[in-house]
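The structure's right below; bear with me while I get my questions together.
With one protein chain removed, the remaining protein chains of the complex are shown where they sit.
When the chains are written out, they are named A and B in that same order, and each has its own residue count from 1.
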Amino acid sequence: MVGAAARIDRIDLVTGLAVTSVGVAIILLLPAEVGGETIAAVGNMTSPAFFAALSGIALVLLGVALAGRSLIRRQACTTFEVDQPLRVLAASGVLVAGVAGTFVVGLLPSAAAIVILLGLVFGYRRYWLLVLIGAVCPIVVYVLFERMLLVLLPRGWF
Amino acid sequence: MRHLVLRLAAAARTAVIAFAAAGALAGAAAAQADDFPNKPIRFVTPYPPGGSHSLHAGIITTAAERHFGQPLISVIRDGGGGVVGTTEVAQSEPDGYTLLFGDPTINSLRPQVENLPFTTDSFVPVARINYAPAIFVVRSDGPFKTMDEMIAWAKEHPGELIYSSDNKNGWTYTVFELLKARTGANMRGVEFGGGGPAVSQLLGGNTMAYAGDISVVGEHIQSGSLIPLCVTDHQSMEALPDVPACPDIGYDVVFQFWRGVLAPAGTPKEIVAKLSDSFEKLMADEGFQRLIRTINSTIAFADHEEFARLWAKEIEDMKLIAQQTAK
Partner (left out) sequence: MVENILSAFALLLDPIVFVAAIGGLVAGIMVGALPGLTATMAVAVLSPFTFFMDTMVGLPFLLGTYKGAIYGGSIPAILINTPGTAAAAATAADGNAMARAGKARLALQISLVASIIADLLATLVLIAVAAPLAAIAIRFGAPEFALLYVIALTLIAAVSGEDTIKGLIAATIGIAISLIGLDPMSGYQRFTFGSVQLVAGISLVPLLIGMFAISEIIVNAEESISGRRKGDAIDPNQGPRLTLARLKRLMPTILRSTGIGTGLGSLPGLGAEISCWISWGVAKRRSKNPEQFGRGSEEGVAAAEAGNNAVCPAALIPMLVFGIPGDTVTAVLLGAFMAQGLMPGPLLFTRDPVILYALFAFLLVSNVLLLMLGFAAIRYLQRIIQIPNGLLYPVVTVFCFAGAYAVNNNIYDIVVMMAGGIAGYVMRKISMPIPPLIIGLLLAPGLERSLRQSLVMSNGSLDIFVTRPGALTLVVLFAGFIAFLVWRTVRPYTQSTVTGETTS
């Protein structure tokens, strides 16, 4: 299939920076999201914001440490490598579409679509079998969940 | 003259169409009510599985199909202490196919004291299944064995009496707040989230008192490890005839925990009535009654009109309680 591998060297630097920003975001969001508490909550163990503030600070420190370590240590850093980026995107795309489909048309039709499309992404060649399973799978799921376990599956907006 | 005739004809035509439309709508509503239910009904419990609430829901839904014509499907939607499931039902289609298995804390008290996504007006009552008072209990090897003794002890040791509580504005929480408001005693509650952990902490000696449902404390009362002090009702319970009602011994704490079925506001009255009738028939079902007895619970049915009256009164009472226990 097409698609050269994608690489990012020294991904730890990116990860470290990302983690740090998440930590900062948590700290900044504390007043808005935890009912008015601030980072000072770290001193008060009974406050609902205690662990949140702690996490925010920890993430900032750890993120800096990670980024710093990746800058200092030149060798043997983690590389972010994706062999088949198109495939990965295709698979993720099918899954996300499946989620959206569950909301819009319900779980069972989306299930059929997922089976067929994901099978294609995996490179499966026997198309007729794929379509067959795509038709049978939702039926099995329906029988198992709705008839036997009495769990009503999402029906979609219509 | 012709003009007038034409105008009259137009008016008449409009009137006919309007009547026809109204008739059709009424007919549709009636038709809806006529063939209701024609698909399964979702019976939503807003609390985690395994509690006495979901246990009752399980019994109701297992025995219900015969009396409703369609299966009642038990849906457990817990989260946020009951808020998530209740909100979902409040926002669902008022067509009678989604029902809430509610109780006074989530339906009467908390909407008035907290900022929730629904209000007491978001629901119409369908049927009440049962109700029970809370039972104040203490350990049998503790320093007090009656309510008077407990309050006296609390006053002698302010802030030292620690009791097991459930959640903020939950049943146990409110009952104790009422007690504290009435007696002026200074006691501290630790929120454990539910009856199970609350009782286990009491039994283990980590707290000194609790108030809860008979299904949670009954066994321990019978075995002697817990002593009941009084029940939060106007009269004693049938199952515990020796335990006085709190008002009778001088403590005006009354809070009945009912379990009832509610539908989203806007559900047509005919459908509500139909559901109410079906529940009434379910209450008379032998298998259902046997199961309810087996789990040591009771049936105290109230149909939709009676329940509506009782609930409206309770909402008023809750307003007063909320003011008194407001922190």
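Here is the rule we use: a contact is a pair of C-beta atoms (placed from the backbone, for glycine too) under 8 Å apart; a residue touches a chain by one contact, two chains touch by 3 or more.
None of the values given here were measured: they were computed from a predicted structure.
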### Summary
Per the whole complex, from A:24, A:105 or A:133 the residue touching the absent chain is A:133
### Query
Residues on subunit B that touch the omitted chain in the whole complex?
48-51, 54-55, 58-59, 61-62, 74-81, 83-84, 87, 114, 117, 159, 162, 167-169, 188-193, 196-197, 199-201, 203-207, 215-216, 219-220, 222-223, 225, 287, 291, 294-296
### Missing-chain contacts mapped onto subunit A
1, 11-12, 15, 19, 22, 26, 29, 33-35, 45-46, 48-52, 55-56, 58-59, 62-63, 65-66, 69, 78, 80-84, 87-88, 90-92, 95-96, 98-99, 102-103, 107, 110-111, 114-116, 118-125, 129-130, 133, 137-138, 141, 145, 149-154
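Definition applied: only the chains that are shown with their structure count from here on.
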### Whole-Å gap between the CA centroids of subunit A and subunit B
39
#### Entry: subunit B-facing residues of subunit A, complex
150-152
## Note on the structure
The answer for subunit B against subunit A in the complex is residues 40, 42, 71, 73-75
